[in-house]
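For this view, one protein chain was removed and the others were kept in their places.
Just so it is clear, A and B label the chains in written order, and each chain counts residues from 1 on its own.
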Amino acid sequence: MKLTIQVNEGPYQHQSADSAYFFAKAALEKGHEIFRIFFYHDGVNNGTRLTTPPQDDRNIVSRWTELAQEHDIDMVLCVAAAQRRGIVDDGEAERNGKDATNIAPGFRISGLGQLVEGGIQSDRLVVFGD
Amino acid sequence: MSMLHLVNKSPYENNNVSTASSTMRSDDVMLLIEDAVYAAVKGGKASAMLEGHKVSVLGPDLAARGIAEDKLASDVDVIDYAGFVDLVESNDKVQSWL
Partner (left out) sequence: MSDTKKFLYINRKAPYGTIYAWESLEVVLIGAAFEQDVSLAFMDDGVYQLMKGQDTSAIGMKNFSPTYAALGDYEITKIYVEKESLEERGLTLDDLQHLVWEDEDEDWAEKDSIRLVSRAELGDVMAEQDVLFNF
């Protein structure tokens, strides 16, 4: 089964990011393919490398990075949502005159077309949100 | 053609469990995750909404919230994340009631 997963909420505030992560992991363990994980609305906040969660708590951002790198998953932050919420990569910093970047490894910023394409190309779209 | 109805909010917080249960058809399945697992507690007003439907509930979310399986309405199937993946596969599409 080819899956696209949509994450609508940021790390820690809602359980969505956690549920999506464990779902993704279970799907991979069963041999399914994840076509894309698309982060929308506050979900783009899963892609900042600047979080410092408490030592005794899970590190949601790193967990995503590790999952993406271990399984070569395409994790996309919606550009419009990322611009609104201040998640920036080199390209965005240059285009919008920002003096810093904060995108976490394993993520890339791209357009909403990536979500729509995910819906077209995948067998299932699973949305985690509020 | 069947649909997996994914609900993640407590039935006492909003109407998602109610709306999902009144929209779902006989072949559909409802999966309760996150705070929606409270709907499966027997004796709660919400558990009546689940009657007559195929309902599964995510075990890890029950355990997190201290809900022992013997407190659940009968006919509710407790599954894990692997079971969640299976439900996505065995139904044609997923409706996340957000």
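Note that a residue touches a chain if its C-beta (ideal position, glycine included) is under 8 Å from a C-beta of that chain, and two chains touch if they have at least 3 such contacts.
Fair warning: this is a prediction, and the values are worked out from it, not measured in the lab.
Note that the absent chain touches A, B when the full complex is taken as a whole. One chain of the complex is left out; on chain B, the residues touching it are 1, 3, 15, 19, 22-25, 93-98. On the side of chain A, touch with the chain left out of the figure occurs at residues 6, 8, 40-41, 80-81, 111-113, 115-117, 119-120, 125, 127, 129.
Just so it is clear, only the chains that are shown with their structure count from here on.
Look at where the CA atoms of chain A average out and do the same for chain B: the two points lie 25 Å apart.
Those residues of chain A that touch chain B in the complex are listed here as 1, 3, 8, 15-16, 19, 22-23, 25-27, 29-30, 32, 124-130.
Within the complex, the chain B residues that touch chain A are 6, 8-9, 33-35, 60, 80-82, 84-86, 88-89, 93-94, 96, 98.
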